[in-house]
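Note that one protein chain of the assembly has been removed; the remaining protein chains are unaltered in position.
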Amino acid sequence: MFAVAITILVFNLLPIASSSAHSLSATTLLHDWPAYLAYVVSFLTIGIMWLNHHTMLSAVSRVDRPVLVLNLLLLMGVVAIPFPTALVADHLNDGDAGKVATVTYGLVMIAIAIGYALLWMYLAAHQQELGARRRVRRPRLSTVRFTAGNAGYVSGTLIALVAPVAALIIFGLLAVYYLFEHLPAADADDDGGAE
Amino acid sequence: MFAVAITILVFNLLPIASSSAHSLSATTLLHDWPAYLAYVVSFLTIGIMWLNHHTMLSAVSRVDRPVLVLNLLLLMGVVAIPFPTALVADHLNDGDAGKVATVTYGLVMIAIAIGYALLWMYLAAHQQELGARRRVRRPRLSTVRFTAGNAGYVSGTLIALVAPVAALIIFGLLAVYYLFEHLPAADADDDGGAE
Amino acid sequence: MFAVAITILVFNLLPIASSSAHSLSATTLLHDWPAYLAYVVSFLTIGIMWLNHHTMLSAVSRVDRPVLVLNLLLLMGVVAIPFPTALVADHLNDGDAGKVATVTYGLVMIAIAIGYALLWMYLAAHQQELGARRRVRRPRLSTVRFTAGNAGYVSGTLIALVAPVAALIIFGLLAVYYLFEHLPAADADDDGGAE
Partner (left out) sequence: MFAVAITILVFNLLPIASSSAHSLSATTLLHDWPAYLAYVVSFLTIGIMWLNHHTMLSAVSRVDRPVLVLNLLLLMGVVAIPFPTALVADHLNDGDAGKVATVTYGLVMIAIAIGYALLWMYLAAHQQELGARRRVRRPRLSTVRFTAGNAGYVSGTLIALVAPVAALIIFGLLAVYYLFEHLPAADADDDGGAE
């Protein structure tokens, strides 16, 4: 589902090809930069969510029904990402419409972040029944990280009320931040557990 | 195929982004609530079908040609779900058109439910040849559950003739009901068999 | 790729939902029966191709570069099936346009059938290098079957020149025929080899 959702993002670019039917030029192509920026931000975001999701679920050796239900709710948000991406791609430069689009984008991200937090908390609370392959730590660092990420998305959503372009860049930087900073530590943990 | 079909549901949201080209506001976004409701209902429905399908086929250790054929017919219905979802998303508030859309939605669900029943009955009848990993019980509780589910979809389809919004909510509640109530029992069965 | 291609077929139904924006009724829904018929025929066709493809490639225990290249050419035809399906869905009742659409459909099927024949002939000719799990019989029955199938698609394409609806039904019956008649024998072979 991550693979399909991330690939669907390109559909937000395809209208650029057909709408500029009679006057395609480098200028008209570049004029649609919000669509490219939205593509990059959402691609990195879904990509990092995918890696995190894999890391999270590989921590346990079996799943029970609540995990499946929480996971389904989480994926309902992830699969919807192409929609706020399309809103941002089409409206980022449209004044108030750009604000509505970027705030919607942020709200979807916050909903997904809450979904991750719920799934993680459930995994941490039931790690023994779920045959945790390594210790899933609940209270300390993980929580700090989740809180930091959520705070980032909440801040970005608030900023979107006044500066949608800045907000979109913040959402992109959050993805880059998670890509380079947070999960390597989790991976180091992994290796530590494996050795 | 479930993964792709469930992800395709977001395509019913994408036109919202482009159709509101010059006047996107929180109001216009919320005005399209039938599309969001249809997305949630269909996502949960396909999700629960996916889990059930996995549970059903994992009960046997091999499949024969009739299983593949019945499965293909079943999937032909599941893959079509984005179509009645689009009908409901576009027409739920359109008076008689909303009724036509929701009745069509219900009829597709009934067709899929019949497909599941046929596959299940075949698996139950041939469980020995198919190397059943646990006893696939035909007569009692399973049949009651299938009948209950089908009765729910038939009732919803009849209600759609007069109250399409209520019918769509019933379809959503049926998915939630299966999510929390029915399969956990089947899973408990699983564990019983595994231990 | 089969899973994605078969799921994409539903995109030929989605325009029905949006095009009938203000006048959806049971009549307008049924008026688009060519789209539903094309969906069913193409779904069964891709489904049966999927099963055959799986059976064919599972006959060998490794693949070499020519197999990958032939397979890629074959899949280039399979992935294109939603295009002639869309032609038929949109034009079946349009007089000469219906003939053009159905002939195109038939030509794509013939191209795919040739692709299958080439892949099968290569597998049969190199079964020893490819570690065939069972004897891949080249000369006799398989060839007869391929020839019969191709003859069916050629006949259907010729009939499409005068009677497009009849041709589409023939393409559907060919899929049903393969579903029930041809591969069960191959499967029986399988079992014979496995025991």
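As written, the chain order gives the labels A, B and C, with residue 1 at the start of each chain.
Quick note on the criterion: contacts are C-beta pairs under 8 Å (C-beta built on N, C-alpha and C of every residue); 3 or more make two chains touch, one makes a residue touch a chain.
A quick note: this is a predicted structure, and the numbers were derived from the prediction, not measured.
Taking every chain of the complex into account, the absent chain touches A, C. Within the complete assembly, C:M76 is the residue of C:A26, C:M76 or C:A125 that touches the hidden chain. Of the listed residues A:L9, A:A38, A:L73 or A:A160, the one in contact with the hidden chain in the full complex is A:L9. Contact between chain C and the unshown chain involves residues 1, 3-5, 8, 11-12, 15, 64-65, 68-69, 72, 75-76, 79-80, 82-83, 86-87, 89-91, 94, 96-97, 100-101, 104. Although one chain is not drawn, its touching partners on chain A can still be listed: residues 3-4, 6-7, 9-11, 13-14, 16-18, 20-26, 29, 39-40, 43-44, 47, 51, 179-180, 183-184, 187.
One rule holds for everything that comes next: only the chains that are shown with their structure count from here on.
Chain contact topology: the protein chains form an open path, each linked only to its neighbours in the line.
Its C-alpha atoms superposed on chain B, chain A is turned by 90 degrees; the angle is given in steps of 5.
Chain centres here are means of the Cα atoms, and by that rule the chain farthest away from chain C is A. As for how the two copies chain B and chain C face one another, under half of their interface residue numbers coincide. Chain B has the C-alpha centroid lying closest to the overall centroid of all protein C-alpha atoms shown. In this assembly, the C-alpha centroid of chain A lies 38 Å from the C-alpha centroid of chain C. Per-chain CA centroids place chain B at a distance of 27 Å from chain C. The multi-chain contact residues of chain B, meaning those touching 2 or more other chains, are 3-4, 11.
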